[in-house]
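Accompanying notes for the structure given below.
The complex appears here without one of its protein chains, the remainder shown in place.
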Amino acid sequence: MLNVEERLASLGITLPEAPLPVAAYVPAVCSDELLFVSGQLCFSGGVLQHRGRVGQDVSLEQGYEAARTAVINSLAIVKQELGSLERVARVVRVTGYVACAPDFYDQPKVINGASELLQEVFGEKGRHARSAVGVCALPLNSPVEIELTVAYK
Amino acid sequence: MLNVEERLASLGITLPEAPLPVAAYVPAVCSDELLFVSGQLCFSGGVLQHRGRVGQDVSLEQGYEAARTAVINSLAIVKQELGSLERVARVVRVTGYVACAPDFYDQPKVINGASELLQEVFGEKGRHARSAVGVCALPLNSPVEIELTVAYK
Partner (left out) sequence: MLNVEERLASLGITLPEAPLPVAAYVPAVCSDELLFVSGQLCFSGGVLQHRGRVGQDVSLEQGYEAARTAVINSLAIVKQELGSLERVARVVRVTGYVACAPDFYDQPKVINGASELLQEVFGEKGRHARSAVGVCALPLNSPVEIELTVAYK
């Protein structure tokens, strides 16, 4: 049975440096049992992996990839805050915002890029409550923003 | 004094089967004291009750009805997770997303469809913190999505 770090490695994923906030806040805050992670964009190597609206400038596949990248950034923050991803007891909630064309209704398929990675990495503990919402614009023209909340031990 | 199930019955509401997630997540997750429910759409009998944007394709009254239907789906999930709605200690937070025309500013009146039902069903325990937000598009072209968080005992 692989642990979380081994599963990441088996997926070929190396967690990046935890992204710094782009403004006056912090990457994450712990309450007694929950870790609240700031909304993450699809930064990869310091630049946004994609820009624009899904269903217009960005394809569904690229949106899926952006959601996956955003949640990898979220996990980098979780690791930084908790010391180890093994301390995640449960992924509790994901809110996935998708910047999209007004006639795009496949937000769930985009946010699956985040959700499927969480399940691959954490197994049962990665199964989470989720909302997917289409919005008109996101910071820096990112197509996706992922807001993660996890329970930890 | 009616209990929660009796109040639902007195309103003529039969909870449906808890809707299955439309993608890679679960209907709800419990942490130590909070139940986080996935965003619910206005499914009724397996189809969306309304489609489109409030203030454009969908009237305010239909939006209100969609919000009521979405929160009935949320309650079906709460019952499935907790076994009984009597275990709800408090409805804590509702975030209500309304797909709407750009010049529609009555999101609170739409989300009242959810809020008023929660108060009818749970009384004082149903009074919750709330945000109502207008967005450009929601999954499957639902006019409303309701994200519910409850405290339980």
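The letters A and B name the chains in turn, as written, and every chain counts its residues from 1.
Note that a residue touches a chain if its C-beta (ideal position, glycine included) is under 8 Å from a C-beta of that chain, and two chains touch if they have at least 3 such contacts.
Source: prediction; values computed, not measured.
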- Note on the structure: Answer key for B:42, B:58 or B:94 versus the chain not shown reads B:94
- Query: Pick from B:38, B:112 or B:142: which residue touches the chain that isn't shown?
  - Reply: B:112
- Task: With the missing chain put back, which residues of chain B would touch it? List them for me.
- Result: 33-34, 90-95, 100-109, 111-112, 115-116, 119, 127-136, 149, 151
- Note on the structure: Even though one chain is not shown, chain A touches it at residues 21-29, 31-32, 36-39, 95, 97, 99, 135-141, 145, 147
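Convention: only the chains that are shown with their structure count from here on.
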- CA centroids of chain A and chain B: separation to the nearest Å works out as 25
